[in-house]
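Let me begin by presenting the structure, written as structure tokens, before commenting on it.
The complex is shown incomplete by one protein chain, all other protein chains being positioned as in the whole.
After this line comes chain A, so read on.
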Amino acid sequence: MASKAKNPDYAALRELFRPHIDSFDYFLDEGLEKALLSIRPAEIADPSTGSKLRISFEKPHVLPPMREGRLSEPLFPFECRQARTTYKGEFRVDVAFQYDGGVVVRESFNFGHLPIMLKSKLCHLRGADPQKLVFHKEEATEMGGYFICNGLERLGRLLIIQKSNYPMGMVRKSFRARGAGYSDKAVVMRCVREDQSSVSLKLYYLQNGSARLGFWIRGREFLLPVGIVLKALIDTSDREIFVSLTCCYNDKYQREKGVVGTQLIGERAQIILDEVRTLSLLTRLQCLKHIGEYFQPVMDGFESESHETVAEAVLRDYIFVHLSNNHDKFNLLIFILQKLYALVDQTAAPDNPDALQNQEVLLPGHLVTIYVKEKLQDWLSKSRRLIQEEITKDKSFELKNLNHIKKILNRNSGSVGRAVESMIKLGRLNTASGLDLPQREGMTIQAERLNYCRFIAHFRSVHRGASFAKMRTTSVRKLLPESWGFLCPVHTPDGEPCGLLNHMTSTCCVASFYSSDGKIKDFLKIRMSILTVLVGIGMTPLTPKLERAGPPEVLHVLLDGCVVGSIASGKVEKAVAHLRSLKLFAVSGIPEDLEVGYVPLSLGGAYPGLYLYSNPARFIRPVRNLSHSSNGSQSIELIGPFEQAFMEIRCPDGGDGGRKESFPATHEEIHPTSILSVVANLTPWSDHNQSPRNMYQCQMAKQTMGFSSQALKFRADVKSYHLQTPQTPIVRTRTYSKYCIDEFPTGTNAIVAVLAYSGYDMEDAMILNKSSVERGMCRGHIYQTETIDLAKKLDRGDRVLEIFARSNDRKMKSSIDSDGLPYIGETIHPNEPWYSTYNTLTSVTKPTTLKGSEPVIIDYVAVDGTSSKNYMQKVNIRTRRTRNPIIGDKFSSRHGQKGVCSQLWPDIDMPFSAVTGMRPDLIINPHAFPSRMTIGMLLESIAAKGGSLHGKFIDATPFATSKDANQDNPSKPYSVVDELGPLLASHGFNYHGVEVLYSGVFGTELTCEIFIGPVYYQRLRHMVSDKFQVRSTGTVDQITRQPIGGRKRGGGIRFGEMERDAMLAHGAAYLLHDRLHSCSDYHIADVCSNCGSVLTATTIQPQKRAVREILGLPPARAPKSFTCHACETSKGMETVAMPYVFKYLAAELAAMNIKMELRLSNSAKATE
């Protein structure tokens, strides 16, 4: 195989998983430590002695996963998967104790174990080459990026969250519900600290012209008048506030482009200041005291502090937490107020929260960081409470004694690790604060390895949020132009999660804490160098006490949500171009992924300004900067969705895309396929298909039975599908080789003839060649692993109660080995014993029988030897079921053309070609094409035919031709067929891929030429063997005596109302009676004709007569006689056939004190 190079390059593949790993690496490297240091130390005072203890966190230590036991041997992921344990490393933190400001004593505390992401810095597989990975029983392509929890592979769900540190103008009806006088307008800002914890702030506009600053503390929203906050932040004067606020308005400009302020702003500023004055808060100190008094009850750990300290803490912990300097906070608040007023006066448009422009992504590492931080915070405050309780309760307890303290602290330290593990295991956040995240459930998902496409797609999927799934409106699901190049327009499921679950494009990445050379970014340094550059290109830095101007004269410059200065609107475009060119050079000190969000002046458009972002968790993607096109790779610029909306990016198809000459393109797409996700990129010639077909293919690619794993022998997945003989597609896209999909192929090159033959190919059915199937086409297996843990069965007893063992029963010896476990390679049929256990208490050996309806073959038996006991308690038994294609199995091409096998047709009956003698592997109906318009599939057939004759793989990258062909001859329409046709003709075949075929049954020529060629077909995992349902008689419901539902329980298929209607419409009365009565809950009830009751019949005990027993025959049963319990006579007893539910209904009604009476007439009797 030509494509099988010695060492395949997995670098491109690795890039797809990087956001996950990078974010967790940062958590280990720096994030955790930063989070710990930002936790406020706890202070405990002993009222009796007056001594004070201060407990604070210092350095954290997370250790690589180790095996339990004294010998510290490394624990490998493979073992965790097999033993159904968690891949986790010990988590210790140095806790510092300080008495009365004296010497600091450090103690290392164990906080349990933290799950370690595979291939992260603490994983033993980090940097391992394929050989080493294979040695450790992993895939050669193991990419990591997920956790192993209880043997299951789980990864963090990438969630869309609001763009950090960007004030977003929003109009929402719900804002009015905040209170009387509130309007529906607000500016919302998600402020993010360096450790990625965030606090959202809302600045509401009041009808009277004022504004309120709102933020949440412990599930409650607090609203502060903005004037108080302004005054509390810095020592300032009313005049200064007034001037700062009104600077964005100038009489000079009337209704010009870019004017955002109106003259109303002066009045509003007055109102804000008046509000503060009416509260008689004049100085900063007064404001602080006011705030402190208000917040003291809700601030934990500030019970004994002064009001000012409380207020300072509120300002620090809840208001603009991304900024540390109060002057910066003040300036930002002024800026946001101006934006709010522009929004109210409609001089600036609201921002769309559903547009990717205003969004970023939550990464798993960041989630873990903030979750651990909160858990440690909780631990500290809980410990503080406990110690305080102990001081008051226990007289012998001494605060001075560190051992006493440690004893208390150790009590609940393990809970931190457990909480994180359970968060990853269940995806549920167990928090009081909500962590400023949109949802608490579904934070992690399981990485299924059904095939590699599905596996990759998990890591590339981005979810909009669970709360949107329930919303009736469809606006969030819309495909907006803002997501161009970042989210794939094709790769989203149809149905319920449509538009909410998107996938990143193949080139899209996420900005991380690491620069391209692998070093952690120093944001302080970066911001400094950006500032120097900005000043150098004409920005006026912001200094306090300086009267400023606003748009359209100057534009404010915000760097990571901090107002750093203003730049004259005439100079800004040059400045932006300069910044962009500096991004391209690493030496400039400007990060390559800096987002230069230049929002130009407009009439009623987005609020203008220059917004620079260097923070991580932003989407980024590469485009070519045309101003530097001369020097190759140097010209690749990373851009974000915020700046993209205001950039001029050309598509490389030769046209200008309707772009006016006044807006020349400054950038160019690298390749048109960069708008597609990895899976969508695998569809050959998807640009020739009708677009929904490509969506269907993305769905089906992820349901395909493929080569799911190369390390199949060492895996213990609960269920995995495996294709026995997969092939590499003849027609493939560039993406296919780029991401080494050959390692995990998913289909077969089947010779497909398009014709109506035998009628068995109607309505998307397809005919398979029986001989092809017998030669191995599309054959597969299902592997299932069952973990049997005998220790778990018991209720917590530490004694060994059950062990695996076999009894000496001859019957069992055939299928069960002496250890009580099945033989490997043995076929076990349903309801046969497959393992047996011995109960040490009752000394009973009990075999367990196989459930299900299919025979299985024992593939593998693994015993967990890690438990300290000498008995085998935990085993994995992997079974295998062969799944050869049969009638009813589902197949699909790569163009959204799915079909069900309707016949396995004998080879000799298939049409054949007189020239080559070829018979097709598969026949599909020509009607599959006209309405679906999957021209790509026809092209694939022609190309694969040419390719196989030529011995070459054919490149079918979508849009490839539009890029290359139009350069030299734009007038001539280009057609792929014109390239493929001559290839076929040169080998003596028809130019258009058709052939003369002969009927296999009659040997005569078919009247039409038949389109025939190889098409890559996928076998989907939906198979009849898992779905067929049949029942004649069986279990019935306990109460109603009707047949039960459900395939697993051997139930029937519901014959519902609509089916009943059809029967009635046909007048098929007897059939109806048969289905709904005779075959359902037919019952002969004894009814008393005197009182009309169905319920009163009771049996009379037949008198004990010596019934003569005839040998060999069952004793003759005395005929049962009934009597009416109510009438106390058996005279009127009659039998009536009725549905049993009717009797049940009578009973239910009786329970409600309603008597149901039946009137029996004699007419039926008369006919007898």
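Here is the rule we use: contacts are C-beta pairs under 8 Å (C-beta built on N, C-alpha and C of every residue); 3 or more make two chains touch, one makes a residue touch a chain; residues count from 1.
Definition applied: contacts and distances are computed from a predicted model.
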What is the missing chain called in its UniProt entry, if the choices are "DNA-directed RNA polymerases II, IV and V subunit 3-like", "E2 ubiquitin-conjugating enzyme", "Oligosaccharyl transferase alpha subunit" or "Glycosyltransferase family 66 protein"?
"DNA-directed RNA polymerases II, IV and V subunit 3-like"
Who touches the missing chain here, A:Gly536, A:Pro906 or A:Gly1046?
A:Pro906
Can you tell me which of A:Asp742, A:Asp859 or A:Asp1086 touches the chain that was removed from the display?
A:Asp859
Quick one: which of A:Arg775, A:Lys846 or A:Arg1060 touches the chain that's been left out?
A:Arg775
Residues of chain A in contact with the chain that isn't shown?
713, 724, 770-772, 774-776, 779, 781, 825, 857, 859, 880, 882, 906-908, 912-918, 984-985, 987-991, 994-996, 1000-1005, 1009
